[in-house]
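A single protein chain has been omitted from the complex, and every remaining protein chain is retained in its original position.
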Amino acid sequence: MIDQASIALVRLALAEDLAGYGDITSQWTVPADLAGRGVITAREELVVCGLPLAAAVMAEVDSRAVFTLLVGDGASVAAGERLAVIEGPARGLLSAERTMLNFLIHLCGVATQSRRFYRAVEGTGVTVVDTRKTIPGLRAWQKRAVVYGGCGNHRFGLFDMVLVKNNHLEAAGGVRAAMDRVKAAGARYVKVEVEVESEADLREAVACGADVIMLDNQDLESLRGMVSIARALRPGLLLEASGRVSLSSVRAVAETGVDLISTSALTMGAPPVDLSLTLTVGS
Amino acid sequence: MIDQASIALVRLALAEDLAGYGDITSQWTVPADLAGRGVITAREELVVCGLPLAAAVMAEVDSRAVFTLLVGDGASVAAGERLAVIEGPARGLLSAERTMLNFLIHLCGVATQSRRFYRAVEGTGVTVVDTRKTIPGLRAWQKRAVVYGGCGNHRFGLFDMVLVKNNHLEAAGGVRAAMDRVKAAGARYVKVEVEVESEADLREAVACGADVIMLDNQDLESLRGMVSIARALRPGLLLEASGRVSLSSVRAVAETGVDLISTSALTMGAPPVDLSLTLTVGS
Amino acid sequence: MIDQASIALVRLALAEDLAGYGDITSQWTVPADLAGRGVITAREELVVCGLPLAAAVMAEVDSRAVFTLLVGDGASVAAGERLAVIEGPARGLLSAERTMLNFLIHLCGVATQSRRFYRAVEGTGVTVVDTRKTIPGLRAWQKRAVVYGGCGNHRFGLFDMVLVKNNHLEAAGGVRAAMDRVKAAGARYVKVEVEVESEADLREAVACGADVIMLDNQDLESLRGMVSIARALRPGLLLEASGRVSLSSVRAVAETGVDLISTSALTMGAPPVDLSLTLTVGS
Amino acid sequence: MIDQASIALVRLALAEDLAGYGDITSQWTVPADLAGRGVITAREELVVCGLPLAAAVMAEVDSRAVFTLLVGDGASVAAGERLAVIEGPARGLLSAERTMLNFLIHLCGVATQSRRFYRAVEGTGVTVVDTRKTIPGLRAWQKRAVVYGGCGNHRFGLFDMVLVKNNHLEAAGGVRAAMDRVKAAGARYVKVEVEVESEADLREAVACGADVIMLDNQDLESLRGMVSIARALRPGLLLEASGRVSLSSVRAVAETGVDLISTSALTMGAPPVDLSLTLTVGS
Amino acid sequence: MIDQASIALVRLALAEDLAGYGDITSQWTVPADLAGRGVITAREELVVCGLPLAAAVMAEVDSRAVFTLLVGDGASVAAGERLAVIEGPARGLLSAERTMLNFLIHLCGVATQSRRFYRAVEGTGVTVVDTRKTIPGLRAWQKRAVVYGGCGNHRFGLFDMVLVKNNHLEAAGGVRAAMDRVKAAGARYVKVEVEVESEADLREAVACGADVIMLDNQDLESLRGMVSIARALRPGLLLEASGRVSLSSVRAVAETGVDLISTSALTMGAPPVDLSLTLTVGS
Partner (left out) sequence: MIDQASIALVRLALAEDLAGYGDITSQWTVPADLAGRGVITAREELVVCGLPLAAAVMAEVDSRAVFTLLVGDGASVAAGERLAVIEGPARGLLSAERTMLNFLIHLCGVATQSRRFYRAVEGTGVTVVDTRKTIPGLRAWQKRAVVYGGCGNHRFGLFDMVLVKNNHLEAAGGVRAAMDRVKAAGARYVKVEVEVESEADLREAVACGADVIMLDNQDLESLRGMVSIARALRPGLLLEASGRVSLSSVRAVAETGVDLISTSALTMGAPPVDLSLTLTVGS
């Protein structure tokens, strides 16, 4: 069960590796009828994401190969634990190997990084969420990895939520004017988040019915102040802190009382995990 | 001048951000006729890569916008230096902003990381080269970034070179058998690289006419030994070290006398650069 | 300024008409260098939608043709009023004619139908909105037509809002269980609408924090009852009536006090408008 | 058995509904392993068209679902009769439901409308045929629906027949000049239809060897006159009446003695049928 | 002015040549700013076809290049005559050269071969036409080339004409049964051709109203006999001879009195023409 967009992504990735004469090394050195067996093993503790993509890569390259999952996406595995076993023609395994690994080491990397952030705020009741800072082409899968890691998803793109930032406020002529425009445009079925930088803007955003307040690039003291004002204005209001949050600073931000912390550190520059695909041929 | 594959990549990236009703925030808060101006500025020292993609993103979103390059891909810029200025309808700039930045912070990241490796081996005569460990969909651009950073490119994919690794040797039945198969298959127009782990394999690979020798995951002493044997066997032979090389260890590897060092650290997990797109609306 | 998805739609439509040898009649009877002029005229009072698509059709068929808009999408025009003038090679105009008109008569039909519903509830403060019952492939443009007609848009698809219907309630085990699952899944950035059929469900949905309540297929009396209960529970709650609403019944529904009325009558089965493209050749 | 173009249409339709995070309501409220069962039932008397598309939609969304046809396309069913039963994961059924219905209610609408026209001329020996006025993207399926309804197909597009209309006559310089051009161009393998407005044109078209004569927008008396002249000129000649024919006027036109009546009323603005998909979950 | 399908064909062709790192030779040896000039010259007498494709190839590779036509498709040129001049960046010309020539030498080959057949039957009143035996992907352009050469087009594909061959006759149960099925299916707008092998079948096909008769693989005497019978049955009937016709035998077939001779020799195995693209760089 993998969607069409993921199949297209798999084909895009394989096309990079298999133009022209294809995998000439395997065609020329490996007998066509030789069987192979591959084992994907974690070399460090990690959170799994991307196995359906790896299986789809294998199926595209040689549909006769059998890809057996030993764990599912979302599993936490220890160093040395096996994720999957693949059995099929050795040539196909060799041709698919790198593309399968490229997906896995990157996406497990995002999931594992998200798990680190999840643990850093554990117990505070705060959720760390992703942003739209993602690798072009991989947004859907990076955002799945974030959830497997225990963090949450902010909006997917520009289309599923209103997020009024400074430029929009400037263009519209302030918070009230922007919110009036949004209401006039008929935004009844989407939530509206407003970025505020001052207490005055915060009060106005709440008065105009904002569903979420974004507090961008503020220091801890300022965050605490905004939180207490906001809580007094409307108890259930969602408060999101954003901007230059790191693994070492995220807990302090969480302890200011906000509900959500958004950070691109989950998806951009997440270190790839150490993962191996050990092939045995000719058995 | 941007190729069709890059246009397709740009459209894939924009489709992630602009499904359904599109950029509802900008449509609803920014007047249709409001002009905007964006300035892309480096916030740290970096090597530029990806400006043609950013320009193509802008053109896809609103072809009326004018994207002016202040530097070209490959330029080294200091913190505070401006890379490009964009002028056009404010709505379009806001809708294109994130996708432009996602390309730039990632690709400048790869170029800047490659520059670090380039500097680390400067003066040794060694070239650090990339691998096929790349982010799916971004291989062509990551490999351009590597060159802008001062490093070199290994093969693009499985199709433009023969690289006989352990699994192929095992499948074929040893170095000589593999090389015989390659010759029988008629590989006259591509280079042949062989991964060797022992002195015996090295001697056999050279005897069989390998063009490049890969020395994978060997310690410095072992590398030095292999180099001296190889130099004695055939003076012009290309020797490539690979496997778990880091910025701090790369110079020592370079000083073993190899010609090339391949590492995925150029493309996988390269930290994104700090870059801003400052928008002014309504001028 | 037309997006890539619309260009793809235009090409799909033209491919239906121009396979094989293409427009053989025009190729064979009309001299290649003969000029033509086409005038698109409303034959009845209507609301305009689809002119950018018609212009894109013309440009795909013959980029030398000049398509001049006399009104824009969203304009209300009287019978006899001209919408656009096209000048270019006669062959191209003849080949593009039917596809241009197929888009226009359908989309102006949807816009004009929406205008009728808009007028039917004028003064009540209620907004009539569309649904996901749309013609496959035309959803984005049908929803634009709805707005030009003066009505509003419900969610675009399954992805930009939570709408918990009876089947979901049944699957989850009731309103509270469903809402608990939604919260657990982390739905912080999308609105949640719940379909209720009883006063008990209404009270529970409001208690669980639903943003919008859907009252489906209820008679006027029942609607009025639900409205008064809901208003007492939470003043700003959005109430949407749906189900088998017609032009003749919509005002009575609007007068029950709901905020929104959703109906597929805006998009499905909207009568095509009467519109002509008069061609003059050889001038 | 469904062709590639139909698969592409199905994917286009699903892409409208399943962007971003996909069907968030079902993902969040329906357990992944819950089974579902859907029954498609006619709520009025109708002619069936589109079941293969609905089955393809279901297969794209979740290939594990089993779609069982109880009738085939072309069947006439009474109100209350079941068309198909679908069994599979409840989430998949819910995600596919709307797209399946959008195809069915529109295409059954076209087939049922065609059946009305078929009945209106029953016994006259006349065939009512469609035109190229179709919904962009749906031409092939609308034209199938027309045949299921009992009517006939005119040419598919501009490529499979010559149809010389007024503009072509004007461009070429009259009927004889146009027919000479057609012959000179070598039209030996396609039929040639000519639109005539006067007796003189009719005589000339017949003399030049037209295969079909189109009588456009003429009143009944004029049609009868043309028919008797044409029958005298060449017995087997095909005569087609077109232009502003409705269900109430079509029989009178048929009784003028023409062979064919073409009308866009079969495909444009055909009322959607009333059809339900009743889902049961968790059995 | 080139259609979308041709652009797609051009991109397919370029993708074969420009995968991976692209045209590495030109990138590495030719300065980026060096200008170039190419002249396409016939090295033998030929009929031109494919220049718009060549121009589109050049535009895809480098849109700054200027492609100037000196003759148009359909022109007859002598050995030594120039067809086009291209001026632009030398790198782009070098990268586009082979793909431009591959289109031209093949399509001019088909046009020139068609011209030979045209000349072979000149004066007999017979038209030589193509078949559906074409190179996959090039049908539309091969059929254009046929017309430029002076021959005619048979049907484009399976969709724009009925051609009842032996297998269909066998499946339907003879000529009358097949024709009855065709009529019942409502084939009013397409011509019907029937392949006959005996006088009896010929008489029946004419009696059933066939528009064209195909006489397949018959010797000259048999052809002459069939022609005289057919002429007696219905004067204007179109008679087509087919099967294993060569340049040396075609005139004898033409002199049997048939109207049309179809042969795959126009498109399959037509010898490529001798054509050069002379590049000058650095001027």
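Remarks
Residue numbering begins at 1 within each chain, and the chains themselves are lettered A, B, C, D and E in the order written.
Definition applied: a residue touches a chain if its C-beta (ideal position, glycine included) is under 8 Å from a C-beta of that chain, and two chains touch if they have at least 3 such contacts.
As the structure is a prediction and not an experimental result, all values here were calculated from the model.
Taking the complete complex into account, E:Ala171 is the one of E:Val66, E:Ala171 or E:Leu247 that touches the chain left out.
Considering the full assembly, B:Val190 is the residue among B:Ile40, B:Val190, B:Val253 or B:Leu277 that touches the omitted chain.
In the complete assembly, the contact with the undisplayed chain comes from D:Phe156, out of D:Phe103, D:Tyr118 or D:Phe156. Seen from chain A, the chain kept out of the figure touches residues 11, 14-15, 18-22, 60, 62-64. Where chain D meets the chain that is not shown, the touching residues are 1, 3-4, 140, 143, 153, 156-157, 159-160. Residue-level contact of chain E with the missing chain is found at 9, 12-13, 16-31, 34, 36, 90, 94-95, 98-99, 101-103, 105-106, 109, 132-140, 156-165, 167-172, 178, 181-182, 185, 187, 190, 264, 268-272, 279, 281-282.
Here is the rule we use: only the chains that are shown with their structure count from here on.
At the interface between chain C and chain D, two copies of one sequence, more than half of the residue numbers in use appear on both sides, so the contact is built from largely the same positions.
Centroids of chain B and chain C (each the mean of its C-alpha atoms) stand 45 Å apart.
Contacts with at least two other chains are made by residues 18-22, 140, 156-157, 159-160 of chain B.
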